[in-house]
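For this depiction, one protein chain was excluded, whereas all remaining protein chains were kept in their positions.
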Amino acid sequence: MRQAFHELILATRGRGLREFTAEVTRWIEENEFSDGLLTLHLRHTSASLLIQENADPDVRLDLDAFFARLVRDGDPLFRHTVEGDDDMSAHIRTALTAVNLSIPVQTGRLALGTWQGIYLWEHRQQPHSRHVRLHFIGE
Amino acid sequence: MRQAFHELILATRGRGLREFTAEVTRWIEENEFSDGLLTLHLRHTSASLLIQENADPDVRLDLDAFFARLVRDGDPLFRHTVEGDDDMSAHIRTALTAVNLSIPVQTGRLALGTWQGIYLWEHRQQPHSRHVRLHFIGE
Partner (left out) sequence: MRQAFHELILATRGRGLREFTAEVTRWIEENEFSDGLLTLHLRHTSASLLIQENADPDVRLDLDAFFARLVRDGDPLFRHTVEGDDDMSAHIRTALTAVNLSIPVQTGRLALGTWQGIYLWEHRQQPHSRHVRLHFIGE
């Protein structure tokens, strides 16, 4: 039984979803992990990790459009306004989703379904550099 | 320290919650797992895994009714419409909940509270066959 850690630094282009399944798969392959548990932890409070459909790109656009309507930037309800109109809405979008994921790895492959990809969801309007910590335990 | 994998295939009867705590518990007992971590990963993007109250069945009906009102089937906002009125809403319901869960196992028992059960939440209107990958690491 062994463990390994890694950190991915992912650049975003502002609000929206960016797939990074390939970066995660590459780390598994480089280390020749066979069987175990992979955990991803995003070290931010205004972006999310999400497993979603990797086929039609309209799904990602619709996800983002729905969340933009559900959680309005600059909602007059918000007290926390000093970091801009999209900051408190970004925190709420993060609370409604997740910042960590745990995915089994079996015979060298993530247990993802055929249509599942791993996404970083940027909730701020401006581009950011986002850090995702990876942990593997297994063989 | 050891690991084990399993896959449950669960039939759904269309939109709604189905408990499968018993199937998970049976796998733990058959393998005589004592102490460790159980991870469940659902291999789909239009259904969820959820830990919820297992007492009053009205709770599940209310959860589903609330989500149906929050995320409308056939919302004119959606671009992704080719797979039917309930497909994009199903993806959003999945994003608002989760597809993986990690639950400690201690002295052979899941660390669930008295009122907690493990549910598969089908978000599509039609019945589906859903695959849940299980992973255990521990002793």
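For clarity, chains are labelled A and B in written order, and residue numbers in each chain start from 1.
Quick note on the criterion: contacts are C-beta pairs under 8 Å (C-beta built on N, C-alpha and C of every residue); 3 or more make two chains touch, one makes a residue touch a chain.
A quick note: this is a predicted structure, and the numbers were derived from the prediction, not measured.
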Had the left-out chain been drawn, it would touch chain B at residues 1, 35-37, 50-53, 56, 58-59, 61-63, 65-66, 69-70, 96-98, 101-104, 106, 111-116, 137-139
Chain A positions in touch with the non-displayed chain are 1, 3, 5, 37, 39, 41-45, 70-71, 75, 77-80, 82, 88, 91-92, 94-96, 98-100, 102, 131, 133-135, 137
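Heads up, the rule we're going with is that only the chains that are shown with their structure count from here on.
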Just how much do you need to spin chain A so its Cα atoms sit on those of chain B, in degrees to the nearest 5? 120
